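Heads up, one of the protein chains got dropped from this complex, but the rest are sitting where they should.
Labels for the chains are A, B and C, by order of writing; each one numbers its residues from 1.
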Amino acid sequence: MQHRGQEGAGIAAISGNTIICHKDHGLVSEALGSALNKLKSHVAVGHCLYSNNGNNTGENIQPVFTEYLTGRLATVHDGNLINAKELKDELMKYGIAFTGTSDSEVISKLIAYHCTKKKNVLDGVKISAELLKGAFSLIVLSTDNNRLIAARDSSGFRPLCIGKNKNGIAVASESCALDTCGFDFVRNIKPGEIIVIENGEIIYEEVVLTPKIKNTGSCIFEYVYFARPDSFIDNLSVYEARVNSGRILAKENPVEADVVCGIPDSALEAAIGYSEESGIKLLPGLIRNRYLGRSFIYPTQEQRENIVKLKFNAIKSNIEGKRIILVDDSIVRGTSTKIIVNMMKNAGAKEVHLRISSPPVKYVCNYGIDTRSEEDLIASRMSVSEIRDIIGSDSLGYISIDGLKEACARCSLPLCANCFNR
Amino acid sequence: MQHRGQEGAGIAAISGNTIICHKDHGLVSEALGSALNKLKSHVAVGHCLYSNNGNNTGENIQPVFTEYLTGRLATVHDGNLINAKELKDELMKYGIAFTGTSDSEVISKLIAYHCTKKKNVLDGVKISAELLKGAFSLIVLSTDNNRLIAARDSSGFRPLCIGKNKNGIAVASESCALDTCGFDFVRNIKPGEIIVIENGEIIYEEVVLTPKIKNTGSCIFEYVYFARPDSFIDNLSVYEARVNSGRILAKENPVEADVVCGIPDSALEAAIGYSEESGIKLLPGLIRNRYLGRSFIYPTQEQRENIVKLKFNAIKSNIEGKRIILVDDSIVRGTSTKIIVNMMKNAGAKEVHLRISSPPVKYVCNYGIDTRSEEDLIASRMSVSEIRDIIGSDSLGYISIDGLKEACARCSLPLCANCFNR
Amino acid sequence: MQHRGQEGAGIAAISGNTIICHKDHGLVSEALGSALNKLKSHVAVGHCLYSNNGNNTGENIQPVFTEYLTGRLATVHDGNLINAKELKDELMKYGIAFTGTSDSEVISKLIAYHCTKKKNVLDGVKISAELLKGAFSLIVLSTDNNRLIAARDSSGFRPLCIGKNKNGIAVASESCALDTCGFDFVRNIKPGEIIVIENGEIIYEEVVLTPKIKNTGSCIFEYVYFARPDSFIDNLSVYEARVNSGRILAKENPVEADVVCGIPDSALEAAIGYSEESGIKLLPGLIRNRYLGRSFIYPTQEQRENIVKLKFNAIKSNIEGKRIILVDDSIVRGTSTKIIVNMMKNAGAKEVHLRISSPPVKYVCNYGIDTRSEEDLIASRMSVSEIRDIIGSDSLGYISIDGLKEACARCSLPLCANCFNR
Partner (left out) sequence: MQHRGQEGAGIAAISGNTIICHKDHGLVSEALGSALNKLKSHVAVGHCLYSNNGNNTGENIQPVFTEYLTGRLATVHDGNLINAKELKDELMKYGIAFTGTSDSEVISKLIAYHCTKKKNVLDGVKISAELLKGAFSLIVLSTDNNRLIAARDSSGFRPLCIGKNKNGIAVASESCALDTCGFDFVRNIKPGEIIVIENGEIIYEEVVLTPKIKNTGSCIFEYVYFARPDSFIDNLSVYEARVNSGRILAKENPVEADVVCGIPDSALEAAIGYSEESGIKLLPGLIRNRYLGRSFIYPTQEQRENIVKLKFNAIKSNIEGKRIILVDDSIVRGTSTKIIVNMMKNAGAKEVHLRISSPPVKYVCNYGIDTRSEEDLIASRMSVSEIRDIIGSDSLGYISIDGLKEACARCSLPLCANCFNR
């Protein structure tokens, strides 16, 4: 699931009566390429780091290994805590010291503390998970019977699901990982649920965490942008959610045009839905350059803007002289959208009608979607018509919040849409 | 144009009265990231290396810099010579020594030799290019008036085109590079033509190279697979050539089905054509993992096969219970096609009808398309029905050679199709 | 003081109200080269790691940074604890978790725990240092008034001294570091003493730690081998201690010979003393190759033995036809000594009389000198005459324990000689 994080990668595995842990910066292939080939173990947990918050020492890369009084643990999680500082301060009162600033260090030290106090890993994880406030999909690898313990916060912000094959059980954020690794999807882990896997069997599964944050649920942005379209999250196909949102977007924001184009890759499904609903032909309008290295260094703002021009090029024959409906999944800062609209015009588009398959993103997410500061969010500062004028499209239409929720109606959980409306 | 080569990258630029050259292994961002930011020059030439033939010392990375009696040169080329050994032997008779085995060293030493003898760069390039047999799109950067000299072999195997903007002239293999860098397309360089650029102006343009190899022309595989779909090569849009080939493929190989799926990325356009012609709905059937590092090391054959499973995953909701027309651009060894067909069946496809938008590849290319040995080419050993059985599809249809030529009819040059028929 | 450790290096410095820490594998120049040039601070502490016990993740490299309830600390130490496991177990009882196996993590978590409990850094360091059993010369950098707190164990195993110049105070293991950095030597820190530096002044100095281990003191092996000859440790010049031991060695083990040769570099001073006492001429007998990289990989035992041949070469003209007294500082395994004796014979030495300026090393050191297992110590398994026969020298004489103690008589502390006699 490299798409969920490219900053670092790690893996921890039971080896004899201890845990071996490899981790490094970069993609899985860079960080773990050689380590993976040597690793032999029946129980392991891996992680891809989304963002290391400017910290370059690699201390934030997960899994986090800890030894406590009666065993060893390796911990991974996805999501953001909102009470990490309080938890850290509380632990420091007991004389526990910290070496960094990450949520993952707080979580692993909290669990180690309570595993020590409770003399039992499951109880330690339970009491710790109950103390965590915010978003977390958490897996703990323990030397106590070589158990894997998985927990999902009581809102169910981040996905977490279970797969099975003849070799055992797998737990993953997204179902696409189960497909790729040859596991059959079993079910989603429920909000507030904790499960324990031992010897390839689930030996405990219980919803034990109490609900904590009102008006939250499964993160709607996973369906809009973050997850892979071949995944199912909480029973809803990400692919279908995106096609549906394209259809509803077309109903809510119709316009006469000749061609529907989606911006690759994340808006292609919404474009399919828009085309189906509107009956307007779907054609590829942009080619995406697949080779732009993450390591490129751009000293000037001009160069940073040029990266969008390197990233996309118009397919003139599908655009020239035509009225284009350009579908994107979201607008964050608006700068790259503006460049792309301009690119379409330069390629000869007569009109460019921008349609966005998510509502205006007005609020920063506290639960793990990195949309930076509110200042950076164009929709928190401007009206739709102001955004349209700045971006230079002939029209601009967003899907409504209700429309997006309707598109995601099959999701088995309530949805968190706090980035659109509070 | 990173898609034309990922093994190495280099750039040479006029600096004062000499030429500075940077090159290294890897993608442009890795090889030249820091060098590009420091480089200041008005005349330069760059290159992406497609394959370094197992040579790990980097000596094959272009441009090749040489100092000769009256000046300095940096040379880049795309394509394969068929008389490199003869030319090398001839040069060695004059006492010229070689440090490696690449065509590019032969070309640069040949040009340096004749520039010395002729006491003139243009004459040196002319006489050298006339001696080269095979495929070459060649650019020479010279300290003699800081000229760029471009030449294209008399068959026109590899593309080469000219762009212009207010700052000067650009020469590139594909027009997509002109778009991205802000140049307007001017024209293709003709087969056998040599042009000279000085001070941002074309000061010489003449078709001077005599035709040499019968039944050749613009490489048809550029349209099938190699070039980017947003490029125009010899007046034919690559995108259109692919959509056309999909349409003709549908006419030649119709089948009743529910959905058309293209294998991403190179068969997506042919799938559009197939869908349009057949009236069968086009849906994405596979998601491609964008993060597979080139650096992954796969010690066992099993792991190498697993890479295909990591690379693609089916979108079940578009496939389950349906008869699928699966469009691919070509079959080389057949191993990954087989895995993908199996993946579609596992995702619930009732039938999988494989349609290939190029004819069976039976012969190794001598002019620069890397299809390895003939032994590796499944179509050189087996009939279509045998291939179908091995791959496990319910049916298999290739476009005919005439069909593909018809799809490329707007190409202004004769087409080379020697990989299909000799 | 790179000679005290080459495995890793680190530095921590006060920056605003926090501590910045850089560390990495390798020599100071490799690990900190670029970091040092950027660092600006008035209070800092550095460290060279002697051995990382096969741990390749770099977690053992010091300083160790920790944040605790009311501040931040960076801790460095030299020496080995003998109760690290007990202290770790005790801390784990409070719910404190560990990420590695080093003494330095135990020390820093212990200090952080007691600083939290005592709400005061000096009290926290005092109570912690009192709990540490074994050898430690310890420096703690604290954000509490930007203090440096230094402590030396109550035996005084490892050296620790204070320097002063117009810019402030420095604390270092050896006085040679004070010389090099432009500080005047002030005094040694006493066994059991703790000092506090604030704003470039010593604001607290008190012997507070109770004596704990009988028959210990300043490590005699520092004078024999470990320290630099230009240092003074506990008032005794290392250079003089070595010359003295050579003199006493000559008195205790006289032999008729033509030339005295010391094995470079660590036995050169003892050879001077031997020559002076015996009146036998001192000449260089071996040249040492200064360029043997630490990174060389030696797959076979034969290659590992060859390294001694690469490391030394005889100066024939000083040896040929002569009776040689070959002085070394110690014999550990005996393998390289044997090769060197053989090298002297091959260069034409008529006789080789081996003289060792330390007594037979029979016991493993628990306090920080890395002599490996007792099995590896040739003198714990064999008599002097057996060692002589295996090594192939014509005679072999060691200094006596009393002789070595006499050579070090000016040391202001009792001496620890537990590696020779228990």
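General observations
Keep in mind that, in the parts below, a contact is a pair of C-beta atoms (placed from the backbone, for glycine too) under 8 Å apart; a residue touches a chain by one contact, two chains touch by 3 or more.
Model, not experiment: these values are computed from the prediction.
Although it is not drawn here, the omitted chain touches the following shown chains in the complete assembly: B, C.
Within the whole complex, the absent chain has one touching residue among B:Y50, B:F65 or B:Y239, and that is B:F65.
Note on the undisplayed chain: of the listed residues C:G168, C:G200 or C:P229, the one touching it is C:P229.
Within the whole complex, the absent chain has one touching residue among C:Y239, C:Y274 or C:Y398, and that is C:Y239.
Across the entire complex, the residue among C:L49, C:C176, C:V341 or C:I378 in touch with the chain not shown is C:C176. Looking at C:V171, C:I272, C:I340 or C:I378, the residue that reaches the missing chain in the full complex is C:I272.
If you put the hidden chain back, the residue from C:A97, C:V260, C:L283 or C:I399 that touches it is C:L283. Residues of chain C that touch the chain left out of view are 2-3, 6, 27-30, 33-34, 37, 176, 179-180, 182, 228-230, 237, 239-240, 265, 268-269, 272, 283-284, 287, 289-297, 299, 309-310, 313-318. Touch with the hidden chain on the side of chain B covers residues 64-69, 73, 89, 92-99, 108-109, 112-114, 116-117.
The rule we apply is simple: only the chains that are shown with their structure count from here on.
The chain with its Cα centre farthest from the Cα centre of chain C is B.
Chain-level centrality, scored on Cα centres against the all-protein Cα centre, points to A. Distance between chain centres (mean CA atoms), chain A to chain C: 51 Å. As a whole-number value, the distance joining the C-alpha centres of chain B and chain C reads 62 Å. Centres computed as Cα averages put chain A at a distance of 36 Å from chain B.
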